[in-house]
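Submitted below is the structure of interest, expressed as C-alpha cells.
Shown here is a partial selection of chains from the complex, left in place.
In order of appearance the chains are A and B, and numbering begins at 1 in each one.
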Amino acid sequence: MSSSPKYQYKNLLVHIHPEGVAHVELNRPKRLNAINEALVEDIRVCFTALGQDKDIRAIVLSGAGRTFTSGLDFKDNFLLKGEADTDVARRAYTKQNHIKWFQSAMSALEKCAQPVIVAMHYGVYGVAVDLCTAGDIRYGTKDSFYTVKEVDMGLAPDVGTLQRLPKVIGSDSLARELCYTGRNMYADEAYRCGLISKIFDTKEQMIEDALKTAKIIASKSPVAVVSSKHLLNYSRDHSVDEGLEYTAVWNSAMLMTEDIPKSVEAFMTKKPATYSKL
Amino acid sequence: MSSSPKYQYKNLLVHIHPEGVAHVELNRPKRLNAINEALVEDIRVCFTALGQDKDIRAIVLSGAGRTFTSGLDFKDNFLLKGEADTDVARRAYTKQNHIKWFQSAMSALEKCAQPVIVAMHYGVYGVAVDLCTAGDIRYGTKDSFYTVKEVDMGLAPDVGTLQRLPKVIGSDSLARELCYTGRNMYADEAYRCGLISKIFDTKEQMIEDALKTAKIIASKSPVAVVSSKHLLNYSRDHSVDEGLEYTAVWNSAMLMTEDIPKSVEAFMTKKPATYSKL
C-alpha cells in the first residue's frame, strides 16, 4: 500500500485504508524515529488534518523500522529555543510558547475527532511516552519497553507524561517510580499496569490487529464513535455530575441521528449498517 | 424470603433482611431484565427511598432469572421521547430532560446514603454497565460478561458509563477500547482490570457472599459507613486538598458521635457493638 497523496509529510508516512482507517507511521527509520522539530510539527499538522477529514474514522500510529522511537533527537537544537535572548524573562517567554507548541502537537492525538490506536515495538523512549499516552488505545509487542527518560536529561517531562500517565495506568506508585528513576518498564509490566491493553509476539501481528480493531471502529456509527471519544475526554477532566450534565446536552442533539434507527435495524436483521460520514 | 410490603414495584423485588440489608432484584426475568421506562423509574424511586430509610444499612442489587440484564428494552419506545415535536430545538429540549431523568435513576445508586453491592451474572449489557458503575462494589460470576453496547446502537452511552467506567478500572486504554468497539469483556478480564473485585463460580455463591459482605457493613457504625461513602464520592470529584478540607468540616460534627466510644469499648472488650440507627 502506497502512501496517501493527500497526506504527504517529510517525517511521517500515511496510508489510507479504504475502510476509513488512516495508518500513520513515524518515518525516520535511519535515525530510529528520533523526534526532531520537523517531526513534531508534522505530527501536529497531520493529526489536526486527519481530525477534520470526515472520510477517516479511526487512526493507527506506529513507527517504521527497528523501533517505535528513540525519543528526542539531540542533534536537533530546538530545545535551545530562545537561548539567544539576553534577558531571562524574554527567554522564559519564548520557551513557554515553544513548550505550548510542542504540547499542542502531542495533544493533537487527543483532540482529533477519531480514536487513535498507538502500536509500539521495541523502544518507547522519553517523549514517546508523552506521545503514546495522548492516544486512545495502546498496544505493544513483547519486546517493547517504556522509559520516562526526561529525568536523565535534567528536566521534568513537559509535554504530557506527568498529566496523562498516572491517569492511564492503575498505580500512582508505579507512575512516580518510573518518572523519578527513568528505569525501563518492559512489556509485561506495561500490560499488567494497563499502559498497553494488548501484547503481541511480533510487530506484524500487532499492526494487523491494530488495523483490524481500527476497521471495526470504522464500521460503527461515526456519530457514536466521535461522541464517545469527545465525552470520554471531557469526563476525565470533570466531576461525574458535570460529565453527566454535559453529556445530556451533547446527546440531546445526537440522539436525533438517523444512525440509531439504522443501527437498530441492523441489529434486528443481523445485517451490517452503512453509515454516512459525519 | 418474601418481598417487603414497604417496597413494592412492578419490576423490582425487594427483600429486607433483619440485619438491615436490602436485597433488590431486577425482576423482569421473562424479558431477561431488559430495561424499559418503568424499570428505570422503579430504580429511581426505590433507591431514593432506600437511601432515606434509616433501617437499611447496606444494599445488594442483582438480577432475577437467567441474566443480570440484557440492556435496553427495544420494545419500549421511550428513547423516542420528544420525536413528535416538529421543531428540532424543542425536541432537543425534551430529550435533554429525558436523559437527565434517566441519569438520575442510575445515579440514585451513587447518591443513596448506604453502600450498594452490585452482584452480576451472565450478561451485563449496555445500560447495565452504566447501572453497575454507579454502585460501590461490584461482584461477578465467572460466566459474567460486560458489554458497552451503545456504540452498536449508533449512540454514545449517556447515563454514566463514559463518566464512571474509566474512574473505576485501572486502564484508560481498555476503557476506551470497550467503548469504541462494543466487544464483550469476560469475567477474568473484568476482575483483572478491577471492574469487579470478586469472582464466583455460581450466582448462588455470589449472592451469598454479597449478602454476607452487606451484613458485615450493616454491623458497623452507620455514622462511619454513611460518612465514608459520602466522602469517597466527594473526594473522587475534587482535588485532594479540597477533599481534605470538606472532610475536616464533615467530621468536626461526626467525631462527636457516641459510636466512637461504643466502638472503642467493643474493640477493647472484643464484644460486638450495637449502634443506633442514623
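What we mean here is this: contacts are C-beta pairs under 8 Å (C-beta built on N, C-alpha and C of every residue); 3 or more make two chains touch, one makes a residue touch a chain.
Computed from a predicted model, the values in this text were never measured in an experiment.
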Homomeric assembly size (copies in this file), of which only 2 appear in place: 6
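Everything below uses one rule, namely that only the chains that are shown with their structure count from here on.
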Where chain A and chain B are represented by their mean Cα positions, the distance between them in whole Å: 33
Touch list for chain B against partner chain A, complex: 74, 79, 88, 91-93, 95-96, 99-100, 103, 107, 110, 150-160, 162-164, 166-167, 169-177, 179-182, 193-194, 236-238
Partner chain B, residues of chain A touching it in the complex: 58, 115, 136-138, 167-171, 193-197, 213, 216-217, 220-221, 223-225, 227-229, 231-232, 235-236, 239-241, 243-245, 247-257, 259-264, 267, 273, 275
